[in-house]
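Note sheet for the following structure.
A single protein chain has been removed from this complex, and every other one stays in its place.
Labels run A, B and C following the written order; every chain starts at residue 1.
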Amino acid sequence: MQRKFKAGILGATGAVGQKFIEVLTNHPWFEISVLAASERSAGKKYRDAVNWIGSKPIPTEVADLEVVEAKPGFDADVVFSGLDANVAEEIERDFAAAGYPVVSNARNYRMKDDVPLLIPEVNPDHTKLIERQSWGSSGYIVTNPNCSTVGLVTALRPLVDAFGVEVVQVVTMQALSGAGYPGVASLDALGNVVPYIGGEEEKMQTEPLKLLGKLEDGRVSPASIAISAHCNRVPVLEGHTEAVSVKLGQKVDAADVREVFKNYRSPIADLGLPSAPDPLFEIFDDQRFPQPRRHVELGNGMKVSIGRIRNCPVFDVKFVLLVHNTIRGAAGGAVLNAELLVKQGYLVHRETTVAVGA
Amino acid sequence: MQRKFKAGILGATGAVGQKFIEVLTNHPWFEISVLAASERSAGKKYRDAVNWIGSKPIPTEVADLEVVEAKPGFDADVVFSGLDANVAEEIERDFAAAGYPVVSNARNYRMKDDVPLLIPEVNPDHTKLIERQSWGSSGYIVTNPNCSTVGLVTALRPLVDAFGVEVVQVVTMQALSGAGYPGVASLDALGNVVPYIGGEEEKMQTEPLKLLGKLEDGRVSPASIAISAHCNRVPVLEGHTEAVSVKLGQKVDAADVREVFKNYRSPIADLGLPSAPDPLFEIFDDQRFPQPRRHVELGNGMKVSIGRIRNCPVFDVKFVLLVHNTIRGAAGGAVLNAELLVKQGYLVHRETTVAVGA
Amino acid sequence: MQRKFKAGILGATGAVGQKFIEVLTNHPWFEISVLAASERSAGKKYRDAVNWIGSKPIPTEVADLEVVEAKPGFDADVVFSGLDANVAEEIERDFAAAGYPVVSNARNYRMKDDVPLLIPEVNPDHTKLIERQSWGSSGYIVTNPNCSTVGLVTALRPLVDAFGVEVVQVVTMQALSGAGYPGVASLDALGNVVPYIGGEEEKMQTEPLKLLGKLEDGRVSPASIAISAHCNRVPVLEGHTEAVSVKLGQKVDAADVREVFKNYRSPIADLGLPSAPDPLFEIFDDQRFPQPRRHVELGNGMKVSIGRIRNCPVFDVKFVLLVHNTIRGAAGGAVLNAELLVKQGYLVHRETTVAVGA
Partner (left out) sequence: MQRKFKAGILGATGAVGQKFIEVLTNHPWFEISVLAASERSAGKKYRDAVNWIGSKPIPTEVADLEVVEAKPGFDADVVFSGLDANVAEEIERDFAAAGYPVVSNARNYRMKDDVPLLIPEVNPDHTKLIERQSWGSSGYIVTNPNCSTVGLVTALRPLVDAFGVEVVQVVTMQALSGAGYPGVASLDALGNVVPYIGGEEEKMQTEPLKLLGKLEDGRVSPASIAISAHCNRVPVLEGHTEAVSVKLGQKVDAADVREVFKNYRSPIADLGLPSAPDPLFEIFDDQRFPQPRRHVELGNGMKVSIGRIRNCPVFDVKFVLLVHNTIRGAAGGAVLNAELLVKQGYLVHRETTVAVGA
């Protein structure tokens, strides 16, 4: 790949926007061309507009970029959206209508019929839904799921394929970073568990059905799985831990499930996507693992770690998984989506198109 | 009650022993007469023998008591055992054989056929098992369950009575204090989740069956409930939070379950036991609650807090509960057991007996 | 004391207001008569207006009180102000002008010439400044210092008396609760130190000079001590820890300083004020102490804990102190101020006055 794709970031000063910058810096296929945010930030240097919360410094490449307003018109082959849900609907629509591929982390269009809700390792064929979108332009929208859904569904995929999945009980212990900044008050976080995250359980109970659904006649028919989720906030910085119990379509043993995870090759395993971890899963036999502090960064935050695979006295099998909520569960997942779009030919250098259109 | 019962504490310098001291100080029915610990501590003043970990100071009444070795012979109407499992078996047996009532928090005798595994609000009639014990003396052993079992079973009791319970999925988020001192290393605890606690899931999957079992012909026939537990350690000081999903014997709604909890009167509600909270449950309608930092001390740490009662897409109902693991789940629970034994006539002033025996 | 004084609380829904409620509930001299807050809360039941952050439940006595607006006119013998600094100036003035004694935790009037900045154990005679206030009524304002100042100055008082104090270097490690709610974002708090608290160092460098100043001819002439402060936020819920180095007026040894602390009797030690701890200081010889988690509640949060008293290679002596920032350093300190005002005759039953005035 000779020439990099120009990437604009919408909501660049927010928590997700900052992660997009981290993930896209030094990316082999993309380069950040535009940082867009609200009117209030527009015109400032990025370093002055942002309250940078990460533990790595602002990349020097972007620190002095001037922030622009989040309106179509700037030079980008793709825009990554880290916008808040309360503004994403309108702005993303505007960009799609203006011909931009929009790769979004916002929840607004996730469940829309013709918008792919995408995890490349899970449902790479769902990108075909793009062709049904009609924004009056060559633009389109692709979304990634909620951060806690990502870990769960990625782990379910091989089980669905090998045995079928009928019922899922999942209890999450989610990191503070998932709430953005300032997010959770420290008096609610320190030494505490908050057993509620607004809207989270609903997402975990519905998004997986679309993700694991079959594309038939250009439409996704949702999977038929009963899912129940309890979502909790715990005092962890990065990394959602999930305790999962699964009723499978066949009577199998924990050892069989372990084998399936261990040997799993995802449908995109051989595409050479730069952000795709290989192998996809890190499997632990040490009962104490995975743990967010120790393992959240595996595969540059793109792996799904799985441990404690054992028989379940109620269903068939239970296990623990860990997913990096702001990398794999947000910015990194979106960038992997864009990589797949490049590989599939949906994401191209835009100026060509423009030239043709002119 | 005119004269207080003399209470000896076994394992008085350990984490549970310290909690026994906290709970028994200023108790209306008991007074601490003896602090017993290992040979290493014997002969020292308690204040010098103990590494006191609590946030309240050592009660002045006991600070200067001389620690004695944990051997029968001292003056006590009852002994409370906070011994480690690796020494509890032998020492508790010796005390029972020497004629002492032993009210133990250790796990060793919990599943023994003729030893009551007791939560007064759940199975007060199980104390009748005492009469089947034969230590060659008037002594006996009564145990309380594992700390995470206590919260679960207390909440299940009214559901079993009202609707029947068939299946339980429970995921715990347990406090650091449950591991004693020094317990969990801070590098494993801070900003982390450890998805494994040795032996805990087994206890949660078996102890409830005895606790909820029926006493028939002097024996407990275990309840028939399928239970699956995931146990996790989270960075919380005190208070186990548990996410519970339950399949009931009847099709009912979350609102019905809420009513049952709200109106519940336990079988000991009217006995006037000093440590029994009234009402037993604290029910929250605010979705953010219960939380360990805010609610663990309710009812002096003896209440079970329940919130987020809602329908479950997989089973019938799900909810969150919170239990104070070192009070209700350990020392406070044991003291409540002893209060019940007093009320039932199993625990009496021992010197009388001795006089008679002489 | 037969009849209790009626106490109004200004800013009752805020973090400090909540602590006032905790401290005044079951107080032997005061009873809460009015909860006042902003217009937005007025008219609601307190339980509905407040986001209660404490670990003890809302006292039942106040849960159903109707919140009123913070305007003079209600029935109270004294008002305690937990108002934010941005509204306190005007509202407190209005109450003083309307004849109420205002016992304030806000910073606005602390350094005003005729307003006592008061710690009863440190400068009880400064209340005489009240007589110089002229609000056109019998009302007046008395303030307590900043939370981190309180611990420092209380510890300095006996050293000033015994040896003289010339120079103080102090570095604080302050609790999150000092920032109120929502206060510090959890992403800034968890596993982190924030080496800056706006305005805090200035307060610690100036307030002690007024507190330790001499009342001469009805005015306070400030003490002459050079003070340098570094203020840091650490992930602790309650309790400011302070590392203090002091240059004394005489060459003495750490052992002498320990003796002075150990034997100290404050000027109010014999007045029988209900909130005054006795002794004032808790002195630790165990080098690991004091610690916020273990010792912040000593004396119901009103003691100042001191440990690690040792010689300083640069000045004369250094030590560590711990003070409960929202009790002794805020609401509890203010209530102790009011107790002193009662004892000195400045705080009386107001309706008498009103009757006379009518």
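Please note the rule applied: a contact is a pair of C-beta atoms (placed from the backbone, for glycine too) under 8 Å apart; a residue touches a chain by one contact, two chains touch by 3 or more.
Computed from a prediction, not measured in an experiment: that's the story for all the values here.
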#### Entry: Interface partners of the hidden chain - shown chains only, full complex considered
A, B, C
### Task
Among A:A162, A:A229 or A:V296, single out the residue that touches the unshown chain.
A:V296
### Message
Which candidate, B:G73, B:P182, B:G249 or B:G272, sits in contact with the chain we can't see?
### Response
B:P182
### Task
Could you tell which one of C:S137, C:N192, C:N300 or C:Q344 touches the chain left off the display?
C:N192
### Summary
Given B:I58, B:L190 or B:V348, the correct residue touching the omitted chain is B:L190
### Task
Over the whole complex, note the residues of subunit A touching the chain we left out.
52-57, 190-191, 237, 293-298
### Query
Residue-wise, where is subunit C in contact with the chain that is not depicted?
167-169, 171, 173, 187-188, 190-196, 205, 226-228, 230, 232, 234-237, 241, 243, 245, 287-294, 307-308, 312-315, 318, 320
### Query
What subunit B residues would touch the chain not displayed?
53, 176-177, 181-191, 235, 237
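Simple rule for what comes next: only the chains that are shown with their structure count from here on.
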### Query
subunit B and subunit A are one sequence twice: same or different residues at the contact, by the over-half rule?
same
### Query
subunit A and subunit C are the same sequence; what rotation (0 to 180°, nearest 5) superposes their CA atoms?
180
### Query
Just by CA atoms, which chain is the most central one?
B
### Message
Counting only Cα atoms for the centres, state how far subunit B is from subunit C in Å.
### Response
40
### Query
Measuring from the mean C-alpha position of subunit A to the mean C-alpha position of subunit C, what distance in angstrom results?
49
### Query
For subunit A and subunit B, what's the span in angstrom between their mean Cα positions?
43
### Summary
Residue numbers in subunit A touching two or more further chains are 187-188, 190-191, 235, 237
